[in-house]
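Pasting a structure here, questions to come.
For this view, one protein chain was removed and the others were kept in their places.
In order of appearance the chains are A, B, C and D, and numbering begins at 1 in each one.
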Amino acid sequence: MSIQDDIKAAIAKALQDIPCVIGWGAGPEPLRATPLFMRNAADVENFTAGFLAVNNPALYLPSCKGVKTALVVKGCDARSVGQLVAENLVKRDELYLIGYPCSGVIDVDKVAARLEGKCEPGEVTRLREENEDVILDTPGGEVRLAKKDIAADKCARCRYPNAESADVFIGEKRAPVVDQDEYADLADFEKLSLEERKAFWEKELSRCIRCYACRNACPLCVCRDHCVASSREPHWLTQADGVRDKLFFQLIHATHLAGRCTGCGECERACPVGIPVLTLKRAFSRQVEDMFGYMAGIDVNTTPPLLTFRLEEPEIKEREW
Amino acid sequence: MSKITLGYFPGCSGLGTSAEYEKSTRAVCRELGIDLREIPDWNCCGSTPAHTVDPVLSSAFSARVFAQGEQVGITDVITPCPSCLSNLRNALRHMDDELFAARVDALTERPLKQEHSIKSVLQVIVEDIGLDSVKARVRKPLTGLKAVAYYGCLMNRPEKVMRFDDPENPVAMDQVLEVLGAEVLPFPLKVDCCGGSMSIPARRSTPHLAGKILDLAGEMGADVVVVACPLCQMNLDLRQGQSRAAGLKYTLPVPYFTQLMAYAFGLSDADTAFKLLAEDIAPAFTCMSRRSDEIKAEEARKAVLAEEKARAAAEKAAKTQAGTETAAEKQPGGKSRANSASAAGGAA
Amino acid sequence: MRIGVFICHCGSNIAGTVDCAAVAAKAATYPDVAYATDIMYACAEPGQDAIIAAIKEHQLSGVVVASCTPRMHEPTFRKTVERAGLNRYMFEMANIREHVSWIGKDIEANTNKAAELVRMAAAKLRLNKELKPKSFPVTKRLLVVGGGVAGIQAALDAADAGLEVILVEKQPTIGGKMAKLDKTFPTVDCSSCILGPRMVDVAQHPNITLYAYSEVESVSGYVGNFDVKIRKKASYVDWVKCTGCGLCTEKCPARKSYDRFNEGVGPTTAIIIPFPQAIPKKASIEREHCRLLTGGKCGVCAKVCPTGAINYAMEDEIIEARVGGIVAATGYDLIDWKIYEEYGGGRYPDVVTSLQYERMLSASGPTGGHIKRPSDGVEPKDVVFIQCVGSRDPSIGRPYCSGFCCMYTAKQAILTKDHIPDSQSYVFYMDIRSPGKGYDEFTRRVQEEYKARYIRGRVSLVYPKGNKLIVRGADTLMGVQVEVEADLVVLAVGAEAASESAKLAEKLRISYDSYGFFMEGHPKLKPVETNTAGVFLAGACQGLKDIPSSVAQGSAAAAKAIGLLSRDMLDSDPQIAFVSANRCVGCGKCIEVCPFKAIQEIDLRGQPKAEVIETVCQGCGLCNATCPQGAIQLSHFTDNQILAEVEALCRF
Amino acid sequence: MSVLNTKELRIIGFLCNWCSYGGADTAGVGRFTQPTDLRVVRVPCSGRINPLFILKSLLGGADGVLVSGCHPRDCHYAEGNFYARRRLELLKGFLPVLGIDPRRFEYTWVSASEGQRWQHVVEAFTAQIHGLGPARGWPEAPELEILNAVAR
Partner (left out) sequence: MVMNTDTAQKFVSFEALPAFLAKLAAGATLYAPRRENKAVVYRPWQAGDKVELSLRPTESCKHVVFPRSEELFSFDMGGDPEKPGKAGLTLQEASEPGPAVVFAALSCDARGFLAFDPVYDGCGTGGKAKDTYYLKRREKTTLIVRTCKSSLNTCFCTWVGGSPASSEGADALLTEINGGYLLEAVTDKGASLLASLPAASDEQSAASRAAREQAVQSAPQPPQDMIKAPAALGALFDSAAFWEKQSAHCIYCGACTYLCPTCYCFNITDESNGLKGLRMRSWDNCMSPLFTLETSGHNPRQEKANRLKNRVGHKFSYYPKIHSGRFSCCGCGRCIKSCPSSVDIRKIVLDAIKEAANV
């Protein structure tokens, strides 16, 4: 709790010079917070960090260009910021980052799974945090859940819980959850045969409603208003309701994110119909890491791998004919 | 010295015509820390005559050898005989082709499951053991022995298959002989034909071909022609009488390089097996020791001379130190010429 | 849009394996196709006239010609449609010859494939836009790289035509390989007598700036305006002061230096003037041999130099120049013959290369024109020439014929007899290649008149026996093995592209083949052009050739360059990138990847946007493939145009 | 559309104008016989090839896609193929994620002089695609089915 107050103090201090600080505030229901744009002391009172601070505030940065903006950031948010800075899409000196040690954030779908048979997550009337647990008030009484069981997948493979690039850091830095991302999340998928994988995507993408929340939730999808998904010049996609167009959109997104994706997972979380779209980006990220030793959003001085090259590529074994 | 363990394929000659090669190879390997594990129940490598008649059958012979090795966990094999080496290696290469391998497997009914390698004893000694290790073993250096190394046609060829040494001017055996202490003469006919393949279809040409090699070696003043191939050895050694009948002027012993290694390592007569050679090697060793004595005497003389020179130099140094004054006096003379030149330039 | 489709028979080249009428009938059903026909020779005058007539008669607004490769006739047909009043970019080609009729005989499959290629071309054409070139000024200056006979010829021709010429030569003197030759075939003219005056012309020509002992460091820019950096290597001699008196070379104590000009026949000094007729006739110090520069002690040359030209502190100098065109004339090198262990691999002193032999024959060479065995200085009587050493040998990756070895071997055999009348020459050859004016007569003369013994066969071994070299080979005409006892063996060493030609090609952005020879624009029709506009080729760097061919190509390259630089303005290729400013988000990724720095960031009403610098853009399209929102597109190869081709084959 | 559907498969090639398209021309000039399946799209440089063209082709029914450019260091535009190499290599590694056999896509370098090599590449790649057989299609929006009848 004291960290929360310390962050509030830091925000209040930042607001003396900076017009707006982006953080999180209470959401429409107990399991969800919402991004909060704080401009005055009253706004700061609504600030909340911690387990519900799911949204990635870096998303809003490109639209804040030219105006000094402060963000409260988790480790993963800071990586998104880092990548935006590395690509010169935002200017670091227009930013003020308030970091704090993140111990993971909630995944409402996982709560839904734990409540299966009891009620829907939308029927939870209160959430209380108690150390490593949360206690939910449901129509059928209190339910206690361990945070680790309902935390987002990305939190279990978190290498950067602390926003290392923050201008001010509130609290004690946490140890990384893991030292190495083994991409264990891809392992199950990769057990599938090629035919099964194709069937998997056909089935999953048949649900897609083409709302493009995945795109709009992505802090690195900076084309947004000019996305090729809805352009006729170039005309990559039709507006038809078919799996091919829907999959192809995901491929556009994934290829555009190759070597840039920081794995914040907002695309997958934003998807209203639960399509595992992060898998595509993670597959690229693993390759990029193996091939070029590059992790997006860590080093702002390294050129992203697809915007540069080496004369000899030791990791690329070309086919001999 | 660290020990290495390798599968060993002696080849048919090793049991007969090249017993001296076989004995000395085993002895030398023992000395160099190579643990030879003979492939159990090995068979013909499939070399002549099989490979001239049926390549699949020939490779099947080889494949069975590897399969026998595989059974007892041997996958890296060495052989002293270049002919065996050639056939075993070619079999492996041909079996890279799946269709060919399938035909071989159909004959052996024992498809190979692992990767196999086959090398010559010479290659292992030069590349894996190293000349330094060989040198360290030498107890009776061959100082004074004039030797030429003769490689024959198979050891390094074809280049793409053998991938060892130069196909036209190999030097591996030369290097071995050099570290043994011998004086190795630059022999141009290292890979000339010994007539081995002609010994059946054109018997009379063999003594001529072998004779030409021996003739040049003799002309160059060699004491021995050192070989690594049982077939070459037979043509050069056993048929030397025939060659002499055809005009060869010299008599030259033709030992295997391993025999000379065994000798230089100070091993027993049983290990060197010189008595199995057709042409006696003793005259060569007589020449060697005579020349060795000469060399020693020469060295001694040189040592005395060097000592005198050093003493003289020391005395001179002492004198110079005493006479720096004199040297210093000489300097201005040289300088003044330069000075006058520049002065003249300045005036102009 | 009204598209006309013309399916060319190309005589029987296409019609032999493609049913052209059927393709035309099919094409008539494609979208927007208003007219489709087959035609005997589309590129010939009647064919072009027919296309023009059809454009007018059927009010066509675009044309597809299905014929040979666009690399051949795209410019031809573009001009054709232009003559009919269409924009030249309202034209597409379907390659149904190189990519269809010539690579398979299945008429059904070929016809179907041809029809599909036409469908692709027509689908793309529907999206083509009229493009107009822009003009830019030309720098009327030519860079010639390489001062061999080809480069000299190109430089002189261009300079005579009034162009400023910069000639860059790697060695301290121009003259190249020809300067090393004693005589030339088939006239047995004195090489330096005919080359010397040309070299002097270069030195004296007011339009030529010569940078000897210099190399091209980098090239940027584009046709009409290349920016070149030239590295003038440190010669440690101030060439302004050096008079070429040669005093320094007489006094230099480092007398065992490798003599590059004389191919190592005899040693030379560390400070050298390569040969008496050198241009520029200036001394230079070879650093690795100089006692002062390597050991810090000596300085003799500085002492003896009457003009004080020696400067041991000299450093490389970079010279910058802007030129409108470039001629590459970097010549050839001999292959490394020492890999042939069967010929001694460099171990036997009396086995020499043809170029070394040439220096021995030369009166100005180290032996004063006397043929002497390097081992003992004795005059040889039996000389064996081995041809094709490193030529036509796939085992060393040189399967090609070097072209001139048969001829110079014949010449050397003649000269041998001239020098040593009682000598006998033997020539081992594979085939005699002597097409050329007076060439075959020459090779017969050497056999008939000069009694050289020509033995058709390869040599398997050269080995010393006593003071002779035994040359063992096959006489394939007689079917026997032969052994010749030789006093001297001369290897006709094959040639390969000059050692650093690949590096230069990369700097010039031209292609080279797997042997390092520069690629001409078209093997038949563009023998001196390259695929990079403004870069031309002369001499052996493009492919091995003898002196007259090199000279001819030097003149040809000069003619092309003169033609190019005679214009004040050039048209830029309009197939370049363009930015749709309202779609550009100013992320700068295109700027990051552009190899030509042809994109800049501009401010458009407070928003950063990309903008293409039209004269700099080369039209590679890398930016197009990089831009995530497709805001930057490559004209004539837009995403939609490529997609149209893909969708003509498979759609979704 | 084609009666040849039984013997041909749909193979699309993206070739750079300067090297590989020239190499294919050289193969033609040399009359180096090749299978007829391949259809070539000419682009200025392998760097022009957006990996999405390849995905579009593969999702749209191509059984194989072959990209060929200038050898590294030999790019007409100096650097295009270096970028292409990275992008195409990543793409190839990514295809299995979609359930597409990565052997359906190859990229290589063929220079304008390498007609024989081009022949070999086309033969080998076509054989490879025939070995894999026709690609299984992706479900189309029902309303678009009408458009596809035209193309194949």
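Definition applied: a contact is a pair of C-beta atoms (placed from the backbone, for glycine too) under 8 Å apart; a residue touches a chain by one contact, two chains touch by 3 or more.
Just so it is clear, the structure is predicted and the values come from calculations on it, not from any experiment.
In the full complex, the chain left out of view touches A, C, D. Interface note: of A:Val134, A:Val228, A:Ile275 or A:Val288, the residue touching the hidden chain in the full complex is A:Ile275.
Screening C:Ala36, C:Met90 or C:Leu570 for touch with the missing chain picks out C:Ala36.
Considering the whole complex, the residue from A:Ala14, A:Val44, A:Leu59 or A:Cys264 that touches the absent chain is A:Leu59.
Taking the complete complex into account, A:Ala213 is the one of A:Val143, A:Ala213, A:Ile298 or A:Ile316 that touches the chain left out. Although one chain is not drawn, the whole complex shows that of A:Glu123, A:Asp167 or A:Glu233 it is A:Glu123 that touches it.
As for the chain not pictured, it touches chain D at residues 141, 143-144, 146-151. Where chain C meets the omitted chain, the residues involved are 2, 25, 28-31, 33-36, 58, 123, 582, 647-648, 651.
Across the interface with the omitted chain, chain A contributes residues 27-30, 32-37, 55, 59-60, 109, 112, 117, 119-120, 122-125, 139, 203-204, 207, 209-213, 215-217, 225, 230, 238-241, 266, 269-270, 272-276.
By definition in this document, only the chains that are shown with their structure count from here on.
If each chain is reduced to the centroid of its CA atoms, chain C and chain D end up 31 Å from each other.
Annotation: 36 Å between the Cα-based centres of chain A and chain D. The distance from the centre of chain A to the centre of chain C, with each centre set as the mean of the Cα atoms, comes to 55 Å.
Chain A has residues 236, 238, 242, 244-245, 248, 306 in contact with two or more other chains.
Shown for chain C are the residues that touch two or more other chains, namely 593, 626, 639, 643, 652. Remark: chain D residues 51-52, 55-56, 59-60, 72-73, 79, 82-83, 85-87, 89-91, 93-94, 96-101, 106, 108-109, 117, 120-121, 124, 136, 138-144 touch chain A in the complex.
Against chain B, the residues of chain C that register as touching in their complex are 340-342, 345, 347, 461-466.
Taken together, the chain B residues at the contact with chain C in this complex read 166-169, 186, 188-189, 192, 216, 219.
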